[in-house]
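Quick one: the structure is below, questions incoming.
Omission of a single protein chain aside, the complex is shown with its protein chains in their original locations.
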Amino acid sequence: MATVKLLADDELSPEARVIFDDIRRTRQSDFVNNFWRALAHDPKTLGRTWDSLKQVMAPGALEPKVKEMLYVAVSIAHGCSYCIHSHTASARAKGMTDQEYAELIAIVGMAAETNRLVTALGVAVDDAFLVDPPKSGPQDF
Amino acid sequence: MATVKLLADDELSPEARVIFDDIRRTRQSDFVNNFWRALAHDPKTLGRTWDSLKQVMAPGALEPKVKEMLYVAVSIAHGCSYCIHSHTASARAKGMTDQEYAELIAIVGMAAETNRLVTALGVAVDDAFLVDPPKSGPQDF
Amino acid sequence: MATVKLLADDELSPEARVIFDDIRRTRQSDFVNNFWRALAHDPKTLGRTWDSLKQVMAPGALEPKVKEMLYVAVSIAHGCSYCIHSHTASARAKGMTDQEYAELIAIVGMAAETNRLVTALGVAVDDAFLVDPPKSGPQDF
Amino acid sequence: MATVKLLADDELSPEARVIFDDIRRTRQSDFVNNFWRALAHDPKTLGRTWDSLKQVMAPGALEPKVKEMLYVAVSIAHGCSYCIHSHTASARAKGMTDQEYAELIAIVGMAAETNRLVTALGVAVDDAFLVDPPKSGPQDF
Amino acid sequence: MATVKLLADDELSPEARVIFDDIRRTRQSDFVNNFWRALAHDPKTLGRTWDSLKQVMAPGALEPKVKEMLYVAVSIAHGCSYCIHSHTASARAKGMTDQEYAELIAIVGMAAETNRLVTALGVAVDDAFLVDPPKSGPQDF
Partner (left out) sequence: MATVKLLADDELSPEARVIFDDIRRTRQSDFVNNFWRALAHDPKTLGRTWDSLKQVMAPGALEPKVKEMLYVAVSIAHGCSYCIHSHTASARAKGMTDQEYAELIAIVGMAAETNRLVTALGVAVDDAFLVDPPKSGPQDF
């Protein structure tokens, strides 16, 4: 099931090939996963997305493993099965242990539960959580 | 805007009071935020939710700060403004730096983008990402 | 905050007025809530939506109270604050007790949690849950 | 497609086995569905989730059938195919008729439609729907 | 995977058959896709949905192609794989070019990203974007 054909290496436009080469070089692996083969029909979005992903997932203040775990958490909440599978695999490849994975899953479930409870009840944000709280007196409960 | 009144301390049932006491003792703070004051109408869900949250967010393989950041990521994807504000405040209280926050936000946005691109294109999960890949030969592109 | 002005009674087009009259007659109340005042700019969608809602929420196999509770559950999952408030009020007006409301909220939260756990883990649907299960032998775990 | 292997009975840890025994005893059936077999890698989340589910779905003010229908409604809105299939099967097992199912589906669809219309238009919540309406005069439209 | 059996032509109720006839006549094609075959168990919802769809997707101020592209965009954001496939096919049948499709996908991804960034940061709506801005002085940043 797909809305476009996945492009094999010999079906790539020259522009897409350049980006595939960079994916392979950056990841030091010959494997290019299906997402890029679907995006390759539009080299502009392929290139922009790859450049953004490289920048966002590059080593920074957060560990690469933690970055992948955040990616997994969002993908679960958005219900993207492909993204869940690919980024769970990446998180494991970057060192996520079974125990860490278990904690990740538990937090995502718990957050989903309290997210919906809060939304159901229409809870107002406490002044204490605001960056710019109103100056006028205490909370009114 | 709320579907129930927030309960002040002197409006709590005895069952709810016991749980508020545990929240205060566990957090070593007198402050009890609005979420619990809305949930307090139903001591059973109040108690179960607090117990689960204590278990899930307790120190484990993941740092408390990282746990809060995962909570924030899910809350953003679910569009729960209250939860975003409260858990962003918690993540900061547990040591999240401005740089880490900036990276968190960037990952959530990036994941949202690729989640939707993948979903749009109907990309099939690569065998390489499966825990139990089919045995029958290489990927067919 | 709105993307259109709410229309007062004396700002309605003749087509919209006819529908407002039917809303008032059907509900036996003079009160017309903001949703319809925002929709009234487009009498076609106003009329179609009102007709559909009347048909869907009419007495049927399910109690009116249960119908409103299902509406609330969906509105929470979609994060529509207005809809949560209006249908929670309707459910109460149709007899939902505090205990029933507490159970509704708890189920919505619990469903959100297991929904995300299942999605995270990529659990395959058991043959036992399929209307047309494959004929070829037992489940393979 | 899964991010973990489903555990067969003879692959369970002693802690997970205890919970499977309780699932079987409580449901008076030998069948344990895939969700629990995926969760069983983490006995802590397995146990907590099962305990919560037992509490939330236990007979209460709402009929068991209605509870399952609310679960289905939320699962549809969250796009969890597994949960939709398993809880639709449960609702039927607990007495949901074809007519009730048809009404459930229609309400979920209708709610989705008006949820998005309201969100599109940014409709403000009517004072009449608020638990604590502002005291200062009539609505301003 | 389905929660109901798809109905073949010779399994339709007389009421459902009338609607299938109208679908075929309106589309000038014998092909009736699976959605209608699943809905056909409930002729009331089948009829109401078909009537609404005919009205909403009829030629209007927007080109039919643009209407289908909007449908695709929403279906992606809701994660409905069936709807994505069927309406992407319809958009192509109504003239959507590969370039237009590439732009559609890129916009959906970009919107998802900024939607989540804005939600994460809790950005207040600028007065300039309000239909009824407050009269009292300039924005307070």
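Chains here go by letter, A, B, C, D and E, matching the order in which they are written, and residues are numbered from 1 within each.
Here, a residue touches a chain if its C-beta (ideal position, glycine included) is under 8 Å from a C-beta of that chain, and two chains touch if they have at least 3 such contacts.
All values reported here derive from a predicted model rather than from experimental measurement.
Within the whole complex, touches from the chain that is not shown fall on A, B, C, D, E. Of the listed positions B:Thr3, B:Thr88 or B:Thr114, the one in contact with the omitted chain in the full complex is B:Thr88. The chain not shown here touches chain C at positions 1, 3, 41-42, 44-45, 49, 74, 78-80.
Interface with the hidden chain, as seen from chain E, comprises residues 1-4, 6-8, 31, 33-35, 37-39, 45, 49, 52-53, 56-57, 60-62, 66-67, 69-71, 73-78, 80-83, 85-89, 97, 99-100, 103-104, 106-108, 110-126, 128-130, 139, 141.
On the side of chain D, touch with the chain left out of the figure occurs at residues 72, 76-77, 79, 81, 84-85, 105, 108-110, 112-117, 119-122.
Convention: only the chains that are shown with their structure count from here on.
The chain pair with more C-beta contacts between its two chains, of A-B and A-E, is A-B.
Residue-number overlap of contact pairs with A-D passes half for only one option from B-D, B-C or C-E: B-C. Comparing the residue numbers each copy contributes, chain C and chain D share more than half of them at their mutual interface. Rounded to the nearest 5, the angle that brings the Cα atoms of chain C onto chain E is 180°.
Here the CA centre of chain A is 31 Å from the CA centre of chain C.
The centroid of the Cα atoms in chain D and the matching centroid in chain E are 26 Å apart. Shared contact sites, meaning residues of chain B that touch two or more other chains, fall at 1-4, 44-45, 49, 52, 74, 76-81, 85, 108, 110, 112-117, 119-122, 125, 130. Arrangement of the chains shown, judged by which pairs touch: all-to-all, with no pair of chains left without contact.
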